[in-house]
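Every protein chain except one is present and positioned as in the full complex.
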Amino acid sequence: MKTLLPAVAAALVAGLLSTAALAESLVLYTSQPNEDAQATVDAFEAANPGVEVEWVREGTTKIMAKLMAEIEAGNPVADVLLIADTVTMQRLKEAGQLMPYKSPEASAFEASLFDPDGTYYSTKMITTGIIYNTSAAMKPAGWEDLAKPEAKGLVTMPSPLTSGAALIHAQTLAGIGALGWDYYEALAENGATAAGGNGGVLKSVATGEKAYGMVVDFMAIREKAKGAPVEFVFPAEGVSAVTEPVAILRTAKNPDAAKKFVDFLLSEEGQQVAVTMGYIPARNGLALPEGFPAREVVKVLPVDAAAAVKNSDADLKTFSGIFGTN
Amino acid sequence: MAQLILNHLTKDFGAKGPGEGGPAVSDVSLTLRKQGFLALLGPSGCGKTTVLRMIAGFEQPTDGSIEFGECRLSDAVRVLPPEKRNMAMVFQSYALWPHMTVAENVGYPLKVRRISGEAWRSRVAEALSLVRLTAYADRRPSALSGGQRQRVALARCLVQQPDIVLLDEPLANLDQHLRKAMEETFRAFHERSGATMIYVTHDQAEAMALATDVAVMSEGKLLQVAPPADIYARPEGRVVGSLIGRGAIVRLRLPEKAGRQLDWPLLQAALAGRRSGHGHAGEGPLSDVLIRPEQVHPDSGGMPMRVLSSVFEGERSALTLALPDGQSLKAYSNKAFCHGTEVPFVISGGWRL
Partner (left out) sequence: MRVSDEIARGRRKATHAPAVDTDAEVRSGSRMLERPLRVLAKARCWQWLRLASGGAKDDGSEGERGPARVRLPKELTRALRGFDLPPPPYADEVRVPETRSAKAGPRRRSSYFRFRGKRMSGVGEPAWLLAFVCGAVFLLSVLPLIHLGWAGLKGLEGGEAASVLLEAATFAALRNTLVAAAGGMVISLVVGALFAFVVALTDIRGKLALSFAFMLPMMIPPQVTALAWVEMSGPSSPLLKTLGLAPPLGSPQPLYSLAGIALLLGVQHAPLVFLAIKAGLATHPRDGVEAARLSGASPWRVFRDIVLPLACPALIAGGAIAFISGIGNFGIPAILGIPASIETLPTLIFAKFASFGSSTFGEIAVLSTIIASISAGGLLLQQRALKGRDYRLIGLTGARAAFTLGRLRIAVETLLWGTLALVLVAPLLALVASSLVPAYGVPLTLHTVSLQAYGEVLFRQTVTLTALKNSVFLASAAAVGLLVIALPAGYLLAARRGRVANLLAILIEIPYALPGIVLAVAFILAFAAPLPVIGVSIYGTIWIILAAYLSSFFAVSLKPVMSAFLQMDPSLEEAARLAGAGFLRRMRDVLLPLVAPAAGASVILVFLIAANELTVSALLWSAGTQTLGVAIFNLDDSGSSNLASALSVLVVAVVIGLMATLEVLAKYLPEGVLPWRN
């Protein structure tokens, strides 16, 4: 006991000292999967030595809740946000929480992919398609196939209450005349479940718990490359897309480092990192990653951002009503 | 050396268990003989340990006071903490600290008084040699036998040179023969240290062997304080009579004029119910009479009594006798008697309680 106490005390002091900040630091809140967030941060730190990034990862809805809680408590910690969809970003902008910044890299992007005031910039193109287990009997080609009797009880999808992409997807499909909310109700009657995030859906289908799922493209294609028994389909009716925008918070404590981060993500180097991770880059002139069909094959359905913002709450309630999800 | 005075000492612990009412200590007043050896005697639960703890300062009296010379040690309002009284205590469980060696245990009072180095060593060595434990100075208490631990506790008291030494049933956990040896040690200790000793016990033989005064307590009250010989020969009241020594208490009708010390003629008359020359024996109020076994002898001129039992004790036999009216007596005899025989016995004396 006599030597233990001083030793522990010394360890504590050392621990405390080591948590002192060194050089510049940056706090990132993101909804990317953990490995991708780590890779992004690693690449940024390699390109910008002297900046240390601390990042927090949770599903878009949850990370937004965390942010709001901190803002309400008067102690917001985040500097930059990198989340799934522009609709959420639009809402933040309208609430006055974002800092405008005109990045020099913006010229290489199509105008629709970033906010004219420079409050947020899209970094990728992430579509949501159909993933299915290779041992499944029926091979789906379009969204309607998921409502067939062969797929009864075997379909899963992410919940919009967790995943921003899932919300956009639901809103997009609901906007297609041939599908609409009736399609979702048919799915629910057919025993489809909606819970958690994209990672959970991927795991569910890959491990055989479910046979079919709606999931983001890069996840499915990546796992297939690693040997998982899955296939990914871009359905005939078209796919929804989210663009994973990045933004700087108005209350950022490290605005300079934040700006460097935004520039990096939009630069060719940063976009190439995204390609390596298996994402479709948002920047013009870069090839698609391996495993993807040509850009023309992918039919991206448009979404009205302003309308989406207005209808978010109502759409969430409708979805919850159909699937009884959390 | 100042005198310790207990003044109407009372201690009430408040709500107690079922069947136990009243205060633990009730109106105890006692003046201790200077440099005396007082034995507090009584059955368990009589309050003697509580009195001891109040003297030590671990309990605060509800009423009354304790004074030592000019200084008031405790009363219902304030208590001088035990650390500041120059008292020492020998506990029933010895209270030796297991993580210290014997020498460290003995020398702790000195350490607290900031005596160290050579002075510390020499005083500890002296105390240990007095209890003949010098060879054990570096052992742990767990390596010692009960008697040895007791002596270490004594040595710790010696070293402190206290005014008052309190002993709380210190021999209760020892074997029979060890107790005799320790009693010798206590006597020697008392002579050497010149401290006032207060010895709590429920063993009356021990109390009488060691003490200069015996105080008998029962149910919180102090019944009698007297030197051992006095209390043995002339106990006051039934409780004291049954606690001290051995004997039988019988109820007899005695004339009111008869004194407290009774002789055989009176007793014979009372037992037989005959008239005698001393007035109306056989009439009169019922009194408790204490008859000790050594006062009952087999004698052909005595009153026949039936032997109820005869237990061989080695140096003699202890007999239980039945009196004509059904009460029983204890007696000693060199001979063994058979159960049921009628033998004449003489009672040489009795004491009216």
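Per-chain residue numbering starts at 1, and chain names A and B are given in the order in which the chains are listed.
Criterion: a residue touches a chain if its C-beta (ideal position, glycine included) is under 8 Å from a C-beta of that chain, and two chains touch if they have at least 3 such contacts.
Since this is a predicted model, take the numbers as computed values, not measurements.
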item: Which displayed chains the hidden chain touches across the whole complex; value: A, B
item: Selected from B:113, B:180 or B:260 as touching the chain missing from the view; value: B:113
item: Contact with the hidden chain (one of B:31, B:116, B:129 or B:145); value: B:145
item: Hidden partner chain, residues of subunit B it touches; value: 41, 43-45, 53, 56-60, 79, 81-85, 87-89, 91-95, 97-99, 108-109, 111-113, 142-143, 145-146, 156, 160, 169, 172-173, 175, 202-204, 218, 238-239, 242-243, 245-246, 249, 251, 308, 311, 313, 318, 320, 322, 326-328, 330
item: Positions on subunit A where the hidden chain makes contact; value: 1, 5, 8-9, 11-12, 15-16, 18-19, 27, 29, 33-35, 38-39, 41-42, 54-59, 61-62, 64-66, 68-70, 72-75, 77-78, 133, 135-136, 153-154, 161, 193, 195-200, 202-204, 206-211, 219, 223, 226-230, 324-326
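The definition used in the following text is that only the chains that are shown with their structure count from here on.
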item: Centre-of-Cα separation between subunit B and subunit A, whole angstrom; value: 89
